[in-house]
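Removed from the display is one protein chain of the complex; every other protein chain stays in position.
The letters A and B name the chains in turn, as written, and every chain counts its residues from 1.
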Amino acid sequence: MNHAYDVSHLLAGLMLVASFALLYQDRIFAVLNIFAAQAILLSMAVGWEAWTQQRPHLFITAALALCLKGIIIPVALHKMIVRLGVHRDVEQVVGVGKTLLLGLALTSLSLMLVLKITVAADSFTREGLALALAIILLGMLMMITRRNAVTQIVGFMSLENGLILAATGARGMPLVVEVSVAFSVLIALFVFAVFVFRIRERFDSVDIEALEHVRGDTK
Amino acid sequence: MEETLTLLFGQTIQMFLVLLVAPAITGITRRTKASFMRRQGAPIIQPYRDLIKLVRKESVIAENASWLFRSAPYAILAFTWVAAALVPTFASGLMFNWAADAVALVALLGAARALLALAGMDVGTSFGGIGSSREMMIATLAEPAMLLVVLTMALTAGTTRLPEVAEFLISAPVTVRVSLALALVALVIVALAENARIPVDNPATHLELTMVHEAMVLEYSGRHLAMIEMAAQLKLVLYISLIACLFLPFGMAPANTGPAAWLLGAAAYLAKLGIGAMMLGAWEVSIAKMRVFRVGEFLGGAFVFAFLAILLAFLTREVLN
Partner (left out) sequence: MMTSVPLVIGIPFVSAAVLVLVPGYRASAAGNVLAMFATFLAGVSLLFVDAGASSYFIVDDMNILFIILNTLVGFTASVFSASYIGHEIETGKLTPLFVRFYHAMFLGMMGSMNVALTANNIGLMWVGLEMATLITVVMVGIYRTPSAIEAAWKYFILGSVGISLAFFGTILIYLAGQKALGEGAPAMTWSLLQAAAPQLDASLLNLAFIFLLIGYGTKVGLAPLHAWLPDAHAEGPTPISAVLSGLLLNVALYALLRFKMIVSAHPDAIDPGPIMIVMGLISLIFAAFMLYQRRDIKRLFAYSSIEHMGLITFAFGMGGPLANFAGLLHMAMHSLTKSAIFFAVGHVAQAKGTQRIAGIRGLSVTHPGLAIGLAVGVFAISGLPPFGVFMSEFLILTTTFARAPWLAIFPAFGLLVAFGALLWRLQDLLFGEPTEPAHKVSASSVPLIIHLGLVLIAGIYLPPTLVGWFERAAEMLK
């Protein structure tokens, strides 16, 4: 029992560390690599849950996370960045230090919140949910503090990593939901890819700031 | 009565052991660096020779130096030696067990650092000023991280007393924990910063742009310099012993065991020191020194790791109770 807890804690904790690393990293290729690492950790965590909870269909989700988010998407984005000539350095809206401190604050907040609320649940669930919420909030923070469309996409995908972690932590959640979450990742990427490509057609970079000159609100 | 005598004896041995071993550790580090660079390198006992040479020489002091300048080296050596003597090395449960509190340790080291910084500024040279201000900047960032690491261990073991933490880690079935790994990384970064090692500071440099620790002690000579060098070497031993005690306490003799266990513990301890010194040497030749402005980021990383370690340790504790 303790073994099971230790391993899942290890994997989820490393995912959290990866989320922080995503926050401070400012080179695009490094961001992609760390995201791939986080996806691989996710697939390991899901696989472990599948083993301990004895729900073999979770292995499918694990495999999907590994192949799609761990390998295919980072490679595809890598190629796209090279082809489109996207800026290799990512600018941050707020400085790295402040972003990291915000990240720490959000993590503490989510831990406090979930621990307080799930007093009656079992330890796996509480832990998984707390760390998952932290990863979700950090993913959102990454989306907010970045100036480059590709890293915003990565931020969103790391948010979904957190969601999948939460879903597997909740014991017994039916297969329908898991497959659909994975399915949505697929579609989301398709949309993204189409987007980034289209964005590239119109501007010289994928910098969101360039997009914002087309502010619609005063129209 | 007999027991207290044994414990007192053990504590005394520990005190002198660290003192004797410290220059050798620095020697091993330098030798490792040299061999990586395909040089012969000085023999391992060279630091001893350097210390003896310095003690014999006359101490030249600037005219406008104050009493602080003259007395600081003694105080610095005293503080550092006390701190190094308290960290459990080959056995826990020795005579001054109750005083070996991690927070007290941080305070002692802080006091030593403050004195050194003041002494650096005392003579009024610009080198000293630069060194002191940089040292203080590094300390401002490194101490919180160190304290957080201490607190993480306290959360895990339930106490801040180092011997008891070591015993807890030996006895309790603590498996791989992310929080401990993160705390280890944070502590290593802090150790590098505090000991003025690459990538924070270069111990072998005398270029103004890159000096921190060396800049502060530039004015010292003779026996004063010997004491400060000794203190720096003791600090290195202290940090390596601290890391070994907190994270790798295998082989350490638990409380209430006899001299046989102590011998085993001493062997383990010396082995750990040697390995740590060699790893430090290898690390130093494989990494470049950072710009001073980036040291903040580096130590900020240590802070983040330590904070995460505490959060995760807190989470584990809450969830498993």
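What we mean here is this: contacts are C-beta pairs under 8 Å (C-beta built on N, C-alpha and C of every residue); 3 or more make two chains touch, one makes a residue touch a chain.
What you see is a predicted model; the values in this text were computed from it and never measured.
Enquirer: Which shown chains does the hidden chain touch?
Expert: Across all of the complex, the chain we cannot see touches A.
Enquirer: Which one, A:Ser43, A:Ser123 or A:Gln152, makes contact with the chain that was left out?
Expert: A:Gln152
Enquirer: So which bits of chain A touch the chain we can't see?
Expert: Interface residues of chain A facing the absent chain: 113, 116-118, 120-121, 125, 129, 133, 136, 140, 143, 149, 152, 156, 159-160, 163, 166-167, 170-174, 176-177, 180-181, 183-184, 187-188, 191, 194-195, 198-199, 201-203, 211-212, 214, 216-219.
Convention: only the chains that are shown with their structure count from here on.
Enquirer: Where on chain A is chain B touching in the complex?
Expert: Residue positions touching the partner: 2-3, 5-6, 9-10, 13-14, 16-17, 20, 24, 96-97, 100, 103-104, 107-108, 111, 115, 123, 126-127, 130-131.
Enquirer: Touching chain A in the complex: which residues of chain B?
Expert: 173, 175-179, 182, 296-297, 300-301, 304, 307-308, 311-312, 314-316, 318-320
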